[in-house]
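With one protein chain withheld, the remaining protein chains of the complex are depicted in position.
Take a look at chain A:
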Amino acid sequence: MFNNIKKDFPIFLNIPDLVYLDSAATSQKPQQVIDSVTKFYSKENANIARGLYKIAEDATMNYEQVRSKVQKFVNAKSSNEIIFTQNTTSSLNAVMRGWGENFVKKHDKIVTTVMEHHSNFVPWQFLAKRKQANLVVVDVDDDGQIDLGDFEKKVKDSKIVTLSTVSNVLGVINNVNKLCDIAHEQGAICVVDGAQSVPSMPTDVQKINCDFLAFSGHKMLAPFGIGILYGKEELLEKSDPFVYGSQMIRKVTQKENEWNDLPYKFEPGTPDISAVIGLGKAVDYLSVLGMDNIHKHEQMLIGYLLKQFSELDGLNVLGPENSKQRGGLVSFSLDKIHSHDVAAMLAEDNICVRSGHHCAMPIHERFGLAATTRASVYVYNQKEDIDKLINSLKQVQKVFS
């Protein structure tokens, strides 16, 4: 099923020897998605929710259909619970400003984890400072797993618990179902950063029972500029908008105004309609492959990679050794070779990996590392991509030996 996928992705036709192992940063886009964006601009282009003419009505309908598609994709109860934003970062900031602003008070406790991406760390740091609340950071064990004892202790009497399903550095899959339950027992709301999980495994927000879930279109085959915020309707109702203007308002008189209904009160201004249309195609594409299959495919590749890594001397892997506890990415370091040099040398072989702190400095600090190199896989990757990576890594080690 996954053997023939590369041909759907024009970048691999245009750059035939490209070894793309940086999908955790952004995924490549299939022709179907690119075509849907081109088709929109060439045959359907109109603004939504305003015009009464055919292409405007069609654009509105198609836009709302994607909302329903996303609703089904993450199994939300209602399409009112799906807010279109720009990316994961703006979704998380929306929770911070929409809900956090209304409900976090002085001395309240906000809980996050040391493995979070800055996008799920800095907003809470900022909110805590502004409200004179306390930000508490849950540690991980040396294997990169959330320290459950530490979690249970820190979550006591907290107001917000926020964590990622899959860490973009450790690759570890967190048991968010259980962690959300623990948070709820303490009366906290649970915010989940799904940027690395929603593209690669089945997501059921009702099962997780999270209060909010944030993710990005561009990491799941869709265009840039479209992010998603899922929120329980009841909580979204209690949250206030924080960007004001058109569409988010129902009625404006010279003295007063009234917020629009969900989800529109959180979608001010004209959105990137083409990106939403592309997102719809991306969801279709992923659904045909099946999220379970994608997860298995990634775990197979990561298992293969970890096995080969274990045979390289002087290569250290962050996070769990067992690929069954991982999503589709692995961060590592090579003894005495800086991650920047590793990535730059791989780049000369057309191998794309990431080096640096991956916007997650706290976890690097936790492991005493300034930077790591990260390889990540997605639907189009094959074992041969891993083989090429391993070969080039051996070369890098040789040059530096």
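To be clear about the criterion, a residue touches a chain if its C-beta (ideal position, glycine included) is under 8 Å from a C-beta of that chain, and two chains touch if they have at least 3 such contacts; residues count from 1.
Criterion: contacts and distances are computed from a predicted model.
**Q** Select, from "homoserine dehydrogenase", "Iron-sulfur cluster assembly scaffold protein IscU 2", "Putative ABC transport system permease protein" or "Nucleolar", the UniProt-recorded name of the complex's unshown chain.
**A** Of the names offered in "homoserine dehydrogenase", "Iron-sulfur cluster assembly scaffold protein IscU 2", "Putative ABC transport system permease protein" or "Nucleolar", the absent chain's UniProt record gives "Iron-sulfur cluster assembly scaffold protein IscU 2".
**Q** Considering the complete complex, identify which of A:Lys77, A:Lys105, A:Lys238 or A:His340 is in touch with the unshown chain.
**A** A:His340
**Q** Just name the one of A:Thr203, A:Ser216 or A:Ser355 that touches the chain not displayed here.
**A** The one listed residue touching the chain not shown is A:Ser355.
**Q** In the full complex, which bits of chain A touch the chain not displayed? Write them out.
**A** 338-341, 344-346, 348-349, 355-357, 364, 370-371, 392, 395-396, 399-400
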